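Missing here: one protein chain of the complex. Every other protein chain is in place.
On to chain A.
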Amino acid sequence: MRKVQPKQNPLLKVDQFSFAYENINKPLFKELNFCLYENEVTLLLGASGSGKSSLALCLNGLYPDTVEGVTSGQIYYEGKNISDYPKGEVNQQIGIVFQDPESQFCMITVEDELAFTLENRKVPTSRMSELITEVLHLVGMENFRTRKIHELSGGQKQKVALAAVLLLEPKLLILDEPTANLDPYSTLEFIKLIERLQKKRHFSILVIEHQSNDWTELINRVLVIGQDGTIKVDDTSDNFFQKYQQLLSNEGIFQPHDVMDIYRCQDYGTASPSEKGWILTIEHLRYTRKEQAILNNINLKIRYGEFIALIGENGAGKSTLLQLMAGLLLPDEGEVLFKGQSLICWKENELRKQMGYVFQNPEHQFITDTVYDELTFAMKLNNISKTDMKEIASTLMTQFHLEKHQYDNPFSLSGGQKRRLSVATMLDETPDILLFDEPTFGQDAKTTQELMKMIWKLKQNGTTIIFVTHDMDIVDLTDRAMVLHNQEVIYEGVPETLWQQEELLKKTRLRPPSWIRKNVESGVFL
């Protein structure tokens, strides 16, 4: 960790602060006490659903005004209660970069979005152009000034979001999982950018993250919010992660460099792919959207029982390929064969019984009102008897720890529960192949671990699994990785060999998994 000068007056002081969405007796977090200091970088850790994002919005005074929420306790900014500031002023002192790059802009072009911030600050028109040029230079986006925001990649959008916030000239910058949607290389790039800016401008930063690996060098202090909604740890020590290892793992929080142990569930062993032949083959596939080629000349063969990772930078066409494999999209040229038969020739209901697909956003999977209905939906369509249905549903609920939520609405579940249910809906009959679109996205360590346990179990039973993911630590566990770049598959083989091809990794904006990076850092070379 980076050391800073001795403490001065706190920039932000949180005093006995509690927040609840409806009932103050059931607070999301309670009686928080902590301070943020000038020129200090603080990391806020906590399992998903522990209210980290809500806290961020409370800190800059947007909550509880904009939602139906109740608070108790006080937050002081530079010694003055934030509720005493005029509307809009604290927002300008404390800037936030949000997690979702899609929903934090209100204008169409980059330039207009940046101008929006300046207009809010009532900056004179004559100075705006100059300030916009300056900030675009700062984040390295000079050439994107007149581009439309929705045409940019995720990483570029986050840089624009950061630029807009920097124009507020904030003293405190809150980053709410800013890299959750980015490919590995863009993530690293974004963090390096923050590091550079912090050295130049000396603002304080509060980083909210699930996976803190890449941030460790920048951080001065770590705060941990526990599942009970209280601050568990507030520490500036160097060996933070060793010191609190047990506590962090109890709280379901990722720790740097030990991610591998979380994913690799030794007790299930590894089942090797069978020699039965090919479950899925793709021949000369070509797919275009709006006359632009997305995928070109794709040829793939996947064995029964294999575990495959489909990787590549943001926008490389990974999800598109997965949808083509599932027959959700039809190729312009070429064919997808499932068990030797073209997808077009399969009867829809037969195909869906044997092939499962899990969406990136678990909510997309849900189509009924209760957890029980969700689990039994496909069985009802297939006219399975009531008693069998009940039995299967209750087994699934036990297996996925959803017994208590049988009659809850799927949308009201927590993030982790939603993820588990979305997988469970595909398992009423064990499918032969399961396709996952970024299943670990935005999940905490505990949920990810549970998901990986399920995956190993399925794999042992012979299910073929295909993952689209940005998480190189998961890729490292698969039987085969396929890298998409410039519309084609440019690498296909065991992950171990992939990690040695530095040129290729750089070109495709990927990185080796954390254990290799750790070895390289400590001087052990492959």
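Here are some notes:
FYI, a contact is a pair of C-beta atoms (placed from the backbone, for glycine too) under 8 Å apart; a residue touches a chain by one contact, two chains touch by 3 or more; residues count from 1.
By our rule, contacts and distances are computed from a predicted model.
A chain of this complex does not appear here, and its UniProt-recorded name among "Molybdopterin synthase catalytic subunit", "GntR family transcriptional regulator", "Energy-coupling factor transporter transmembrane protein EcfT" or "Phosphate transport system permease protein" is "Energy-coupling factor transporter transmembrane protein EcfT". Screening A:Leu247, A:Leu330, A:Ile367 or A:Val494 against the full complex identifies A:Ile367 as the residue touching the chain left out.
Shown as candidates are A:Leu328, A:Ile344 or A:Val494; the residue that touches the absent chain is A:Leu328.
Checked against the full complex, the candidates A:Thr187, A:Asn314 or A:Thr425 give a single residue touching the omitted chain, namely A:Thr425. From the options A:Phe34, A:Phe241, A:Trp346 or A:Phe359, the residue with contact to the chain not on display is A:Phe359. Where chain A meets the missing chain, the touching residues are 57, 60, 62, 66, 87-88, 91-92, 95-96, 98, 100, 102-109, 111-112, 115-125, 128, 149-150, 164-165, 168, 323, 326, 328, 348-349, 352, 356-357, 359, 361, 363-367, 377-378, 381, 411, 425.
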